[in-house]
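Heads up, the thing below is written out as structure tokens.
Missing here is one protein chain; the remaining ones are kept as they sit in the complex.
Order of writing sets the labels: A and B. Residues in every chain begin at 1.
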Amino acid sequence: MLLEVRDLHVEFKTRDGVAKAVNGVSYGVDAGETLAVLGESGSGKSVTAQAIMGILPSPPGRVTAGEVLFQGRDLLKLKESERRKVRGAEVAMIFQDALSSLNPVLSVGDQLGEMFVVHRGMAKKDARAKAVELMDRVRIPAAKERVKQYPHQFSGGMRQRIMIAMALALEPTLIIADEPTTALDVTVQAQVMDLLAELQREYNMGLILITHDLGVVADVADRIAVMYAGRIVEQAPVHDIYKAPAHPYTRGLLDSIPRLDQKGQELYAIKGLPPNLMNIPSGCAFHPRCPMAQDICRAHVPPLDQLDNYRQSACHFWEECLDG
Amino acid sequence: MPEPTAPAAPQAVARSLRSDAIRHLLRNPVFVLSALVIIFLIVISLWPSLIASGNPLKCDLAKAQQGSQPGHPFGYDGQGCDVYTRTVYGARTSVTVGVCATLGVTVLGSVLGGLAGFFGGLWDTILSRITDIFFAIPVVLGGLALLSVVTGGTVWPVIGFMVLLGWPQVSRIARGSVITAKQNDYVQAARALGASNSRLLLRHIAPNAVAPVIVVATIALGTYISLEATLSYLGVGLKPPTVSWGIDISAASPYIRNAPHMLLWPAGALAVTVLAFIMLGDAVRDALDPKLR
Partner (left out) sequence: MGRYLIRRLLQMIPVFIGATLLIFLMVNVLGDPVAGLCGDKACDPATAAQLRREFGLDKPVLEQYLTYMGHLFTGDFGTAFNGQKVIDLMSTAFPVTIRLTVVAIVFEIVLGLGLGVLTGLSRGRVLDTAILLLTLVVISIPTFVTGLVLQLLLGVKWNWISPSVSTQAPFSELIVPGLVLASVSLAYVTRLTRTSIAENRRSDYVRTAVAKGLPRRRIITRHLLRNSLIPVVTFIGTDIGALMGGAIVTERIFNIHGVGYQLYQGILRQNTQTVVGFVTVLVLVFLVANLLVDLLYAVLDPRIRYA
């Protein structure tokens, strides 16, 4: 395993109490593999990623337990100075909103070149050449001229390409992409996603793709981990999940995708609201919204059961769920 | 920042914003403390005899510059007046100047700025240039020029001057927040539903544009009190027999080496008063701006 997260817990201290954002998440990703992490906002998918990168806003955020093993080393136990050398160079991250995530007052060339200056000790001029090279890589036209421009002078899709270029700069072995296409137009989304997938294959990197968009996942992911209220509720190869989900929440997510062959029918929506992280429901956190909920769901947290060699589900009734 | 938030129904969020601000304020010790100081100041400016039995104008030259003694804890000033009594009575002047100037500035500034922001166009352009003109004149300088020719030395010319030179500051804020509020979807919706201009302004825009004006006004109140003292120090503000901290500080400044108590008591009272208003404004801003929490 390239990266293995084990039993990770993250809390946020707020004015109104402690929010338990991540409650015992374990997942892993191999070199060349794409793991899609799926969930609503507040499910803990981004927080887990931030904990892996070591960029949790802290305070108020804090990792209270767990391990993040990267190539066998526990990143959480590293000193900040050592961890810094991992960030960007070995594990890189792509953020959702490229406009706000890029520094508005520095040229994109400076921001790309900075990676080489800081991590490789390169001279500014050589770093600039590298930046142009990178921009070519992510197919930004007229890279030589545009390298001097500022983020606001690029279109949304081009900006996201710059974010990707920045992540790729030092050829890291793992990339975490946090909703990389959410802020983009639908037509551009596919282009950016294809580019990311292509580069991932080329460099044989591991990719953690955080998203709430099931459409994106089907094309590029190898495996899917579905998160709810800071826990993984189902983990499986992508085809298995689409064929037959083993958790009612996953089923709900799949059913709420609009489908062409069911035109005219009312769209399905999971009833109720996402849980309050200050006060997560007892037992299975999903039980207030679950159509299959029984008494046992209110009383006991379902363990993450191993269905077969590749699948896990945290539902007391996963067998019934699989049968539809 | 993907910070976990407690989801709640939208209407509950809207409803709780104001009560949330009040709850936040009451839990803020800075707010509670400054509010208590201000209440105390208002009470003693209405009824100074509650805590000071003497007459601020009854002086005895024989006791001039004497220090603290039983019954006269702050000592005597250069004219032999009781510093404690004068300090207590001075609150009334400062509070009057501060409150009246702020009221005038706020009413004039928010009406002019609000209308300019709402209607835009030529009127807005003209008002913006007028505002620029007033900003170009240094306040103390304008005060000197204007008040040096107005005689009398009562609070009213001073207040008038502050309103005259102070309104652009509020008008700029009011204009900005009305323009912001105007662009909100619910205002556009109300307009599309045929609401009249006056209804739009009073019911939909004003309640949402008022917060920044309140914050600016509270902080400005403190600075007006401070400005009155400065003008009195320069000899163009208030004049005796008006009792004012500014006058007393000014009168005491030549004797600062030998009898600093004459200066320090009114100056201290002045500083505490201004501090209370500025801290109050600061606390209100924190409470009204959820981003900063």
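Criterion: contacts are C-beta pairs under 8 Å (C-beta built on N, C-alpha and C of every residue); 3 or more make two chains touch, one makes a residue touch a chain.
Fair warning: this is a prediction, and the values are worked out from it, not measured in the lab.
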Identified contact with the non-displayed chain, of A:K85, A:K144, A:R201 or A:K271: A:K85
Selected from B:D20, B:D124 or B:D282 as touching the chain missing from the view: B:D282
Among A:V105, A:V186 or A:A269, the residue in touch with the chain that has been omitted: A:V105
Touch with the omitted chain, as defined above, among A:L3, A:V147, A:M166 or A:C290: A:M166
Where the missing chain touches chain A, by residue: 53, 55, 57, 84-89, 92-93, 95, 97, 100-107, 114-115, 118-119, 150, 152-153, 166
Chain B residues that touch the omitted chain in the full complex: 1, 129-130, 132-133, 136-142, 144-146, 148-150, 222, 226-227, 229-230, 233-236, 249, 253, 256-257, 260, 263-264, 267, 270-272, 274-275, 278-279, 282
